[in-house]
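With one protein chain withheld, the remaining protein chains of the complex are depicted in position.
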Amino acid sequence: MKEIITKYPHLLHGGDYNPEQWIDCPQVLEEDIRLMKEAHVNCVSLGIFSWAKLEPEEGEFHFGWLRRIIDRLFENGIYTILATPTGAMPHWMTAKYEEVRQMGPDGVRNLPGRRHNFCYTSPVMRKKMKKINHELSRHLGNHPGVILWHISNEYGGNGSDASCHCPHCQQAFREWLKEKYKTLDNLNHAWWTTFWSHTYTDWSQIHSPVPNGENGLHGLNLDWKRFVSHQIQDFCKEEIHAVLKYSVLPVTINMMEFFKPLDYFKFAPQLDIISWDSYPEWHSKKDEVDIAVRAAACHTLMRSLKKAPFLLMESTPSIVNWKPVNTQKRPGLHELSSLQAVACGSNSVQYFQWRKSRGSSEKFHGAVVDHRNGSNTRVFREVSALGQRMEQISDAVYPTCNRPEAAIVFDWENWWALEDIQGPRRDMAYLDTVLAHFKPFWEMGIDVDFVDEDSDLSGYRLVTAPLNYLYKKGYAAKVKAYVEAGGCYVSTYFSGVVDETDLCILDRHPLEEVLGICTEEMDAANEYHPNSIYFGGKSYQTGCLREVSHVVPGSGTEVLASYEADYYAGLPALTCKRYGNGKAYYLACETEADFLRAFYAQLAGENNVDGAFTGKLPYGVTASRREGERNLWFLQNFNASEAEAELPDTYTRVADGARVEGKVVLKPYECLILAEKQADGL
Amino acid sequence: MKEIITKYPHLLHGGDYNPEQWIDCPQVLEEDIRLMKEAHVNCVSLGIFSWAKLEPEEGEFHFGWLRRIIDRLFENGIYTILATPTGAMPHWMTAKYEEVRQMGPDGVRNLPGRRHNFCYTSPVMRKKMKKINHELSRHLGNHPGVILWHISNEYGGNGSDASCHCPHCQQAFREWLKEKYKTLDNLNHAWWTTFWSHTYTDWSQIHSPVPNGENGLHGLNLDWKRFVSHQIQDFCKEEIHAVLKYSVLPVTINMMEFFKPLDYFKFAPQLDIISWDSYPEWHSKKDEVDIAVRAAACHTLMRSLKKAPFLLMESTPSIVNWKPVNTQKRPGLHELSSLQAVACGSNSVQYFQWRKSRGSSEKFHGAVVDHRNGSNTRVFREVSALGQRMEQISDAVYPTCNRPEAAIVFDWENWWALEDIQGPRRDMAYLDTVLAHFKPFWEMGIDVDFVDEDSDLSGYRLVTAPLNYLYKKGYAAKVKAYVEAGGCYVSTYFSGVVDETDLCILDRHPLEEVLGICTEEMDAANEYHPNSIYFGGKSYQTGCLREVSHVVPGSGTEVLASYEADYYAGLPALTCKRYGNGKAYYLACETEADFLRAFYAQLAGENNVDGAFTGKLPYGVTASRREGERNLWFLQNFNASEAEAELPDTYTRVADGARVEGKVVLKPYECLILAEKQADGL
Partner (left out) sequence: MKEIITKYPHLLHGGDYNPEQWIDCPQVLEEDIRLMKEAHVNCVSLGIFSWAKLEPEEGEFHFGWLRRIIDRLFENGIYTILATPTGAMPHWMTAKYEEVRQMGPDGVRNLPGRRHNFCYTSPVMRKKMKKINHELSRHLGNHPGVILWHISNEYGGNGSDASCHCPHCQQAFREWLKEKYKTLDNLNHAWWTTFWSHTYTDWSQIHSPVPNGENGLHGLNLDWKRFVSHQIQDFCKEEIHAVLKYSVLPVTINMMEFFKPLDYFKFAPQLDIISWDSYPEWHSKKDEVDIAVRAAACHTLMRSLKKAPFLLMESTPSIVNWKPVNTQKRPGLHELSSLQAVACGSNSVQYFQWRKSRGSSEKFHGAVVDHRNGSNTRVFREVSALGQRMEQISDAVYPTCNRPEAAIVFDWENWWALEDIQGPRRDMAYLDTVLAHFKPFWEMGIDVDFVDEDSDLSGYRLVTAPLNYLYKKGYAAKVKAYVEAGGCYVSTYFSGVVDETDLCILDRHPLEEVLGICTEEMDAANEYHPNSIYFGGKSYQTGCLREVSHVVPGSGTEVLASYEADYYAGLPALTCKRYGNGKAYYLACETEADFLRAFYAQLAGENNVDGAFTGKLPYGVTASRREGERNLWFLQNFNASEAEAELPDTYTRVADGARVEGKVVLKPYECLILAEKQADGL
């Protein structure tokens, strides 16, 4: 595996640190260093919101205070991830240059304040960003204690959909469209503007979709979302270029799980390492399983973006402050949720935040150090214990990574298009559907990857593509080749409906030959029209969305499940067609979770992707495998009670080298890390 | 009956057709014609959203493409309803002339896009509309295949309340008010502006009601709603005038059920035939009865507007795409729902849309022809079968119309005033109340008319006026004369409260002499204060609204039901007073449906309006009668299961001339059409 963070190739433990808030209290910095060492912290993120301190007036730069802090940390063995400060703009800039502030869809420009809300098109903003980033790079980009660039902060997190509708953005959007479509005729066809007489006859007539203007032209909506993601990516590219002027450090941005406005698959290539900020809603439901599944999916996405270890850049050691009710993590859950990230491929556990601020909106957000009580808190003790454990496992864990053989297609453009439709149901719930298909793998202890439609499928034994509404150019051909070569592919209802400009694909499903199925109509039914399908000797309830489909005559398609009621009783609900050396499955309807569990268990077995830890994972327990010279298994118990798993082999407990086999009892919220036997049986 | 559509006096079957979307695919037009004939389509609507194709740049007109399509259709026996294209404006116009775009109540002008949102006051818009309509009339208004003008599309359907608040509209509103009130003193008195010190001292101070300005002056609110409806009606009048410049065809507009912003009773006289777009929410409830009742009420309203047959201008053969869940019509329901329209007086079944568009917001709205599978779909087959049946019954049905003897008062101005009040309850639910009073008639198989307060009542045996809050000038006198002459009149709680400027009528109820009742207070009670009334040997639950009233001493008013609980126990809840040759009923409270059923059954019997088909209509089955030389009965079974009705006489089944009598079993969703015996017993 290529070493990214060469200066300190270890598991990182630490978090966001804002010493500029305590610049008048030098004893706080010293106390922080003392406490960091007590907490086994080896890395902090600095400068995320420091613009006003680094450049207090236009063109007047102060880096000394920051250098002194980095020095002092480094002297104490604590490394720095250095941020560019564009996450929040200083008042002198927003006051002087109106254009740096975003304009809402209502045409009203923001007043100064808040964060993540600069106009990413504004020439002034780009100029000011380059200047501060150059200076930062020049002054601190080669400091021995700095190991990584943290570019801006949570790009696009402006509280709505990330977009800016100012005149600069409108013009850039038109240029982007011209580049893409060349002629208005092409654009008018792609957007099907003859509908409702909305033919554009001049480029200047095009405007971003807004509530009091055009907003039902789905081609426009989709291209606008593409443009916004592209434009922020372009800004990010310029930031990276700027910090690399005087520095050769690797770069990352801190992402935000399945963040709809930004196509992270497109961002990944320009980053050296992926990182993200994880805030699962622990304790908000009856038990932690659904929360854990979602968290695992997020970690999995981050690892999938570069098929490499990532960093957990932010997490809370206790609570957040933005949920309706912010419940403290019960003892043990902090360690488990942190090691869950590592189990899924993270090489760090970083917190937001090291020390709680005294004022403003995040003063009650959880932190390692509270306003009172110093290190004498449960939270501090749990953080410290985890830090110690991270140190113990670092050598074993660091060189490994998960290498799944199954993949789930998750595609941002499909997401944008699908959830914008006026179709069978208002809420098409793409992400929920994907998570429903992810969960059975989690339950079986099978790691998967997320891929998008542009990804290479060839390395996987199994690929499933739920609600794959929009087919990008070349996607159908790729799937065809994949199956032909022996792959196993699962398609569902409402797939292959539109092409990449959101125009309906006419006449035949693009994969009809592969799937052997032909769909007649989509029924979206409510509670008064229950139905079920019969599969493997059992009935399963259907959900709301149900396609009425027919096997293509003579195709040899096998019907594995059929509807049991209503006017489409007897028609196929699940089919399988052998195609080339592979197989293609088609699922015609939403179903209850039990069906997906049974179906994927069968597929996993048949396709040998069940690198599963054991068939005996009890409820709420999962397993992940990081592969390397010595493979590691992370057994995670998300129950608040003990749970017994059965081991299929003999393992070595990483913590103490003890031999473990047979039945093993996991304590509440325990994460047990086991090493596989090596080839020589050791 | 006067023949309106003289060129083709038959039941119409077809729908909206948008060939301009496929202008580059000539084979699609030919395929469409082939499929239309297969589907027994004889009429399509063209040009509804064609402005951008008819006038692609200002002043440059292209009618050739449209003439060629009309020609080709006509050669194949398919007639055209020709629309004016004002439903959506082309981009060149909205870009060049800002004033054609509406301004919201927030003072923000729309950006270009969407539809039904032109400013109906704008001089530019009126000029452009006249020009295109003149050209359309000149080029195509005499085509032998064109049978009817379809003026604009769904006037007022701008997604909110139809209104425009631009300066042109403000000025027109002030002129309209000057015309109405002559002096500010008159206006100040009518609007009672001394309240909260809001006396207008200059006409220019008057502004439409808006959230950040005046909005609690109910007289202003009411006049604004009148003005908006009037102004759109005036625009419509100019459109009609324009198309009739070179053409003598009849005109219609496609209405939208009980559409609150437009007083359709006032529109009716300027139209030759009424048409409307019907989208009932089938399958959204436990069964179809309430949906069917509401749909029947809508059809009834449309027939009542001119007391003549109307056209069903739009309906979906399958689903719409704007409900939270869009469920497919179960087999058979499409035929039933279509024939329900005919049963209530429609001379057509037209669809939106013939062929699904490939892109934009309605690409998943139901259509006869889908993106795939051509005519090989259930939907197509059901449409085709219905078309065939329409052909078979056309001769019998076309010359007939329903002729009810009972009427329900439904008045737009009352609606506007009532639901704007700050009174006993926030939601005064006028339409729901009217439908609750309509339902018993539907259940009894009795056709009724809707009338408004301006209508002539003299032809009816029974008139009921639920929640008749606002009394227009002369209304009380008309009712008095009606009852005196022998009519039966039902009034309810919260009637006769205000005059037509929304000022409370002081001292006495305007019909006190007729009703013999005097009201003291209105109690709006919640779940913690149940009550009931005793009527005809049975107790019925009351609803929320309950007036505390007293019989006028010495009036001879008879108490038919009294409250059973609370501090008004024993006081009258239902009374009857003989007045002249008639009778006047007063219902003091909301009640459960069972009471209305019992009450109206008694009234129908006593007043001989029970042209009911039979006393044995089972649940979910109704009957309607279209009268003519030979009266026709439409028995409609809205159950998903069989239902048995009992016939009071012998009939001829229109489908095959078979004789039918006694018990008859209706299949699920069946509509049975029976002809009465003629005078000679045949």
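The chains carry the letters A and B, assigned in the order they are written, with residues numbered from 1 in each.
Operating definition for what follows: a contact is a pair of C-beta atoms (placed from the backbone, for glycine too) under 8 Å apart; a residue touches a chain by one contact, two chains touch by 3 or more.
What you are looking at is a predicted structure, and each value in this text was computed from that prediction instead of being measured.
Student: If I consider the whole complex, including the chain that's not displayed, which of A:G104, A:P250 or A:G459 touches that chain?
Tutor: That would be A:G104, which touches the missing chain.
Student: Kindly state which of the options B:D106, B:D432 or B:E661 is in contact with the chain not pictured.
Tutor: Touches the omitted chain: B:D106.
Student: Touch as defined at the start, partner being the missing chain; which of B:L217, B:A297, B:A476 or B:I533 qualifies?
Tutor: In the complete complex, the chain left out is touched by residue B:L217.
Student: Which one, A:R114, A:K473, A:R578 or A:R659, makes contact with the chain that was left out?
Tutor: A:R114
Student: Identify the residue among B:E520, B:E606, B:E644 or B:E661 that touches the chain left out of the display.
Tutor: Reading the full complex, the residue touching the unseen chain is B:E520.
Student: Kindly state which of the options A:N321, A:Q388, A:S539 or A:N581 is in contact with the chain not pictured.
Tutor: From the options A:N321, A:Q388, A:S539 or A:N581, the contact with the absent chain belongs to A:N321.
Student: Considering the whole complex, not just the chains shown, which residues of chain B touch the missing one?
Tutor: Residues 106-107, 190-202, 204-205, 207, 210, 212-219, 421-427, 501-509, 518-526, 528-529, 544, 548, 566-567 of chain B touch the chain absent from view.
Student: If you put the missing chain back, which residues of chain A would it touch?
Tutor: Considering the whole complex, chain A reaches the absent chain at 18, 20-21, 23, 49-53, 56-57, 85, 87-92, 95, 104, 108-115, 283-286, 318-319, 321-328, 330-331, 356-365, 370-373, 377-379.
Please note the rule applied: only the chains that are shown with their structure count from here on.
Student: Rounded to a whole Å, what is the gap between the Cα centroids of chain A and chain B?
Tutor: 50
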